[in-house]
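The complex appears here without one of its protein chains, the remainder shown in place.
Now for chain A:
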Amino acid sequence: MTAPGAAEAPEVAAEVTERRLHPVTPLRRAWAPVAVVIGWAVHDPDGAQRHLTRLTTATLLIGLAVIVPAAALYGFCSWWFTHFAVTESELRIRTGLVFRRTAHIRLERIQAVDVTQPLLARVAGVSKLKLDVIGTDKKDELAFLGADEARALRAELLARAAGFAPETAHEVGEAPARQLLRVPPGVLALSLVLTGATWVSLAAALVVPPVLWLATHSLWTVLAVALPLLGAAGASSVGRFVAEYDWTLAESPDGLRIDHGLLDRSHETVPPGRVQTVRIVEPLLWRRRGWVRVELDVAGSSNSVLVPVAPREIAEDVVARVLPGVSVPGPAALSPAPRSARWCVPLWWRGYGLAVTDAVFASRSGLLRRSLALVPHAKVQSVRRMQGPWERARGVADVCVDTGANKTVRARLRDAAEARELLAAQAERSRTGRRDARPDRWMA
């Protein structure tokens, strides 16, 4: 019954030009049959060997003659049936041969735009473009586009999202960017050396497998334990260095630009007013050098690092630009937890602190690795006051602030009466904080 209506819908938007992805895209899935074979071989090594000895050249050739065209056909079809179009208010991605799927992504709801280039894509001169909107998933990325096309599309999408008229949106071009900060490789390497997690994972990878070997003398057990441990150690040291290499932060009218990566390059643009939470993290060993790491939460985005390492003053400058009108409260401005809280969280209660300014709710936690979370009042979705039996006996309570990025910032162990006041006041502030927030279309 709804068929005629559904058939008419594309007619209306017929003047919108639909485009295809870059012709190199079918190759993206070319490794899939290979991966299946490898997966099967790893899963059943004995069986794989038996089959391998039985294989003759003829069967191998026949197999290749079937698999390669099939994979090519699949790749070609998935490319041929994927279209995208930019309309006045949305990005539309139409895909699927058997199961049709159309994603309409509203441009004013964009939380961030990512353009990423994996290593092989850099060689081929293509990149992926992904719009971070709440509810989108991996399928909604445009992979792959020509590198220049991706940049032009990003500029156009941002211009339209910002509120430029659709006719002029092509001509607006890339907004000029001003570099705020660039992390030198030496500083990044040293910061990783001074991170406890790197050493713990390395030590675990070096100590556990020999001990296990002495205990069990079973090669498979040792391998099964050692490989994930080595992987974790590699990811936390070399992997992080490679991912955070050449971290550049720039500011433009379209928002923040975050560029990074040694092998895989990624460029993220976060439009103004999209940052939900900023955390300033200070590991123990960085304290002497005055370095901090700045993390951020944007709804729907997977990247959570704003600055991997920077001196505190520069980091605070960056935070002031990311959250306009916010100054990071110093240690003196934070009110500590009351003494009566020392039985709730022994020792670590000293790490907790809270400051509420006109613009942000700032809560500090951690004793060795200090972390200060800042939530602008306008981003608070709901406020909760929680109190367990143990806390009630000591006359303290926690105040939780929920943000749109699905993160909760907790101010732990406040005096019970203070928490009650805080709850009411924070609800009021989060309501009024919205009034002077910038509009979703930031140039409108």
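In the analysis below, a residue touches a chain if its C-beta (ideal position, glycine included) is under 8 Å from a C-beta of that chain, and two chains touch if they have at least 3 such contacts; residues count from 1.
Just so it is clear, contacts and distances are computed from a predicted model.
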item	value
Name of the absent chain as recorded in UniProt (options "Energy-coupling factor transporter transmembrane protein EcfT", "YdbS-like PH domain-containing protein", "AhpC/TSA family protein" or "Thiol-disulfide isomerase or thioredoxin")	"YdbS-like PH domain-containing protein"
Contacting the left-out chain in the complete assembly, out of A:169, A:299 or A:374	A:299
Selected from A:41, A:120, A:333 or A:400 as touching the chain missing from the view	A:400
Missing-chain contacts mapped onto chain A	109, 111, 134, 274, 276, 299, 379, 381-389, 392, 400, 402-408, 423-424, 426-428, 430-431, 434, 437, 440
